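Missing here: one protein chain of the complex. Every other protein chain is in place.
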């Protein structure tokens, strides 16, 4: 390996661009060497912007390039698992956006290929690298709040996606809640045993017509006894609402939203702030840099990545359990979905 | 009726004293005319403190007194229902502490007696009269936050009661959560259809040994579609934690805890506040005055009380459903507990 | 002295009523025995409300009443000094509203009479007894924030008084800032040596026409080196703004305003609170009770009052210095006003 990690980027859409810029401008130890997209113009534009030397005609070309050390898979979800398999076979280390796939069979094929090849894999659960949630994890792991008893995650989008997207998204639990399932495991540092879902269509009837829900409260029972909830809504008119709270035996920790400024205006009507950050790209800017830095370091130092393949698999199991609970109106154990969980 | 409402007080314990002082010193339109307690010295002490002219030897003596317009029942829970029946038969208007009883049969007898006598009855769900929760109700009722979608109640005590108390308390759901069940109905202005309880013993094994739980997350499905949670813990080491949040189609409203002062200290270690108010008597001081003022006004003006007998009954049904859900680990419809709910 | 302290109240206006109710309903160790007002009907109304046995025809009648232990002087400012002299000669302990007088000569006569008579005198600087400011004083006195360096007081009224009042008020410094001068001395626990005033008429030209100012920033140099400011405005449209901040060598303490509730509403427009408490009677409710409790205790235990006559005199010196600084546009030492300061 060179002194710089040479990285190939597959996918030049929104998140691909963000990662390309991070590699180019924020991580001196990495080099964006090659980029491919099904839309060659999109790939070329990102390459020009970020000083990427080579625009590849396909992902395969990147995998075949012996100068490439690692790849970022930023293409559409349905291609993730197959690209992981191909990349692993080519001996490339892999950073893949979430979710790995909507079905466990495909995930397991991908993870098996990774294991066989002995390459490293990191899943793009960027929120673990956000300053707020990282701080909460520290509080739990360090014992600052004692033994955790209760955990609440609030995760609300500012506006629902179009119904066309909903139809291919895999549903809210696989598309949106999956971040919160990962967050729950990350914050508590333990596994969930059973899930109960209360959900409904409250925001947009078209979402319901597409067979999905847009509002949910999901109760999680952890193996270690912690009880948690996830509050999801596809529409919080005031902006992107991303908070957690944990009550422990020695105290609690809670996080507030992030705002574009810290100004308070007091008038004859109210004492008010501007709205919180409205878009995940603004809210989680730093976390995208932090996760890639962690990936690059893990690969360069030959150490495990902080978000492994199994970390990508378990939230999918949780999403499937949450949906099953919703369909059957009863608590569902994760073991009903996959006997392989928590081996 | 005189120009002042003459009130008899049954029970001179902690809450009886608080109500006696309110009647004596805060409500000029009411007169504390008589007081009784199974401990005559306790009654005499409160009478002296509050200028109550007569210390009665029994509740019956108060009921028989033609000069008494209304009574406050502040004795132990097991006596509430019987005293309501007696007071109603004597034609007295009634303010009764919560809960009316632990069993529905006794409650229904009491409510029937009240209805037959045509007297007024108010249940002591004081938190409705707290400035924070009243403000949240206004936001919902006025449409300030649109149609409610999600509701969260956090209700944590600073420290668990002794196990001896737990044994006679009826259990956490009837003793502690009952306030939150009332709050849920009050805030949303609608009824709950189904309850799912995740609960455990995390705080004190003695509570578990007494057959009770000390930590719970209860999911509520309202008839109007709202999904809510109640977070209960018998021990929040930082103090009395009493908050709510409601997300609606047009916004959200949330309340913070109340503190003894508004000071922030910044040192080389942290930016910190003193702990929130630690005791319900400090936290809800004003609400106790407000609820009695509302009762006195309702009686004097011959209007319905703001917290009726049915408002006292339904939270008991909810508590029984919550326990059943916990025992059977499944969602329980309130109709399973009582076919009379929401007639 | 009886077991209860018998108190005569002179003045049945707004603050007289408040104090009468406190004595009647909040302080069991005190008895409101007599009340007088130049308007006998006002006195009679308060007497009826508060169960005061006697309505006196004059202050003199109260002073002559051997059953009276202490008096509250709640009449107009121009009568304070004379009534203190009369009360002292009659051997009554005295609680007097601020300011004692607008001129030092009258104050010194009053204080001399008090000293000669050996009675106790407390001045009505109620804000010392507010939970926020008391907490700040504790932080300073305990060393929690180290040695104080800088101090800021913000003290803004929600709306200016009518020009008719301004004309008899003695001017903003004697009428409004006098509370802040007292607060500065109280918080720091030391004396001011020099004052510089920057002030103007920004709110209401009529106030300027009456020879007064309505907006000011006053810089205070304390003998112990602390530098402080007082920010005054007669009009903060969002409500009564009462805050302090102190920076010390080991940290800072600052206080926020008080609000009618702790609710936050988030909509598509803003994240907002209701306005802070708008009226001093709401903001400082508890402090009025606390200051009288302290007075009654001091008298009953024969100990010094917490706000002495000299504490009433020095803020007047400061107000005169502040005005002189404004008139002459230069820093003014308190010694220029009174050589007797800080004897």
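Some notes on this structure:
Order of writing sets the chain letters: A, B and C. Residues in each chain are counted from 1.
Simple rule for what comes next: a contact is a pair of C-beta atoms (placed from the backbone, for glycine too) under 8 Å apart; a residue touches a chain by one contact, two chains touch by 3 or more.
These figures come from a predicted structure and were not determined experimentally.
When you scan C:219, C:278 or C:297 for touch with the missing chain, the hit is C:219.
From the set A:71, A:85 or A:139, the residue in touch with the chain omitted from the display is A:139, counting the whole complex.
Touching residues on chain B toward the chain that is not drawn are 236-239, 266-276. Taking the whole complex into account, chain A touches the unshown chain at residues 24-26, 28, 49, 131-132, 134-136, 139, 144-145, 250-258, 260-268, 274. Touching the omitted chain from chain C are residues 146-147, 149-150, 152, 156, 196, 198-200, 202-203, 215-217, 219, 221, 225, 227-229, 231, 233, 235-238, 241, 247, 249-252, 329-331.
Just so it is clear, only the chains that are shown with their structure count from here on.
Seen from the Cα centre of chain A, the chain whose own Cα centre is farthest off is C.
Chain A and chain C have Cα centroids separated by 58 Å.
The centroid of the Cα atoms in chain B and the matching centroid in chain C are 40 Å apart. Taking the mean of the C-alpha atoms as each chain's centre, chain A and chain B sit 43 Å apart.
Multi-chain contact residues of chain C (touching two or more other chains) are listed as 266-268, 274.
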